[in-house]
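Can you read through this structure? Questions will come right after.
Only a single protein chain was left out; the remaining protein chains are all shown in position.
Order of writing sets the labels: A, B and C. Residues in every chain begin at 1.
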Amino acid sequence: MDQNPLPRIEHEVPVMFFDTDCGGVIHNLAYLRFVETARTIMAAQMGMRLPEMAEEGLYPVVLRTEIDYLSPGKFGDRIIVRGGVSEVGRVRFWVEFEVVRVDDGTILTKSRQSLALIRMPSAKAERLPREWFE
Amino acid sequence: MDQNPLPRIEHEVPVMFFDTDCGGVIHNLAYLRFVETARTIMAAQMGMRLPEMAEEGLYPVVLRTEIDYLSPGKFGDRIIVRGGVSEVGRVRFWVEFEVVRVDDGTILTKSRQSLALIRMPSAKAERLPREWFE
Amino acid sequence: MDQNPLPRIEHEVPVMFFDTDCGGVIHNLAYLRFVETARTIMAAQMGMRLPEMAEEGLYPVVLRTEIDYLSPGKFGDRIIVRGGVSEVGRVRFWVEFEVVRVDDGTILTKSRQSLALIRMPSAKAERLPREWFE
Partner (left out) sequence: MDQNPLPRIEHEVPVMFFDTDCGGVIHNLAYLRFVETARTIMAAQMGMRLPEMAEEGLYPVVLRTEIDYLSPGKFGDRIIVRGGVSEVGRVRFWVEFEVVRVDDGTILTKSRQSLALIRMPSAKAERLPREWFE
């Protein structure tokens, strides 16, 4: 993956009490918020002008999520999300992210998502601009 | 408050793992989701057609929230939200809700919120329809 | 699936403003909250005493989630979550849920999750009680 020329990011997220549950661990939904945060920051770096796109009704929409929960994270863990675009089609692209505990390198989750660029309110997919992925 | 002719509701909400945190208790933000849920269901009963209003850019907007956390709730608690409209002005109204543990009647939170009817995107407040409060 | 003897549920969830985003649709994470709510209520019906289990450090933990977003839901949609247990192993079981708009029967999401019963803090999986699935 090191030679992958597609967009990538490594982003630290703080773990808050509201990210944990009474099992004493990070809740399964919180990891998907972490991934969305990293993905959205990466999107800006790729040249997606999300606020302007939103103004004209164009949104990157998640079509599918797969996530494996490999090891439990805890409040107080230093966490990074790392990954990026793994594949690009005509109207759909895939991203892959790992959520990693910094202190010992443990991979907490691995996830894969496909997204498309959807024009609302018609909910039609648009062709992906090539320049985002170069 | 028993003779209060203003709209009221009593609504049970299930407590989920994602409502709790690693302190073993319901997280402070979850209570405000519980209150919003009860308030939104009450709004429908009052005759607010929120989906249609949203279509034309009209939203009930929270202007202020005050909430006191009196006793900790836990996963597994049966919880009801009870309360209603406490005061109505020309463009602003107030609601008051208690979140109560059913088993022993303990009041977990008491909250008070003021709301207005805001037209977007101008963000102007509209006069409140009288019939909602009758 | 009608003859499936494994536990099933059909549960209505209210769609709140906090379930939607500025794209005008239900946010992708909200569907997973809807599914968790239905799954947790089904677990109680299956005989899982989640609060007592939590007291002794035993939790049903999501190991993997797959979800396909098929059609956008909106604020005001009447939504049901329907599905149940689809497969049971020695320490792992699978659940499948659809989130459906009641008015026109449109399937908004289809998801599949595997879970295990994890004892904390050792994070060891326990053998699943047979009686839950009968």
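Going forward, contacts are C-beta pairs under 8 Å (C-beta built on N, C-alpha and C of every residue); 3 or more make two chains touch, one makes a residue touch a chain.
If you're wondering where the values come from, they're calculated on a predicted model, not measured in any experiment.
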Displayed partners of the chain not shown (whole complex): A, B, C
Where the unshown chain meets chain B, residue by residue: 22-25, 28-29, 32-33, 36, 54, 59, 61-69, 71-72, 120-121, 123
Interface with the undisplayed chain - residues on chain C: 17-18, 20-25, 27, 29, 74-75
Positions on chain A contacted by the hidden chain, ascending: 14, 16-18, 33, 36-37, 40-41, 50-52, 54, 59, 74-76
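Here is the rule we go by: only the chains that are shown with their structure count from here on.
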Chain closest to the middle, measuring from C-alpha centroids that were averaged per chain: C
Interface composition of copies chain A and chain B: same or different, split at half: same
Greatest separation from chain C - chain, by CA centre: B
Centre distance in Å when chain A and chain C are each reduced to the mean of their C-alpha atoms: 22
Computed distance of Cα centres, chain C from chain B, in Å: 26
Euclidean distance of C-alpha centroids - chain A vs chain B, Å: 33
Sites on chain B at which at least two other chains make contact: 17-18, 74-75
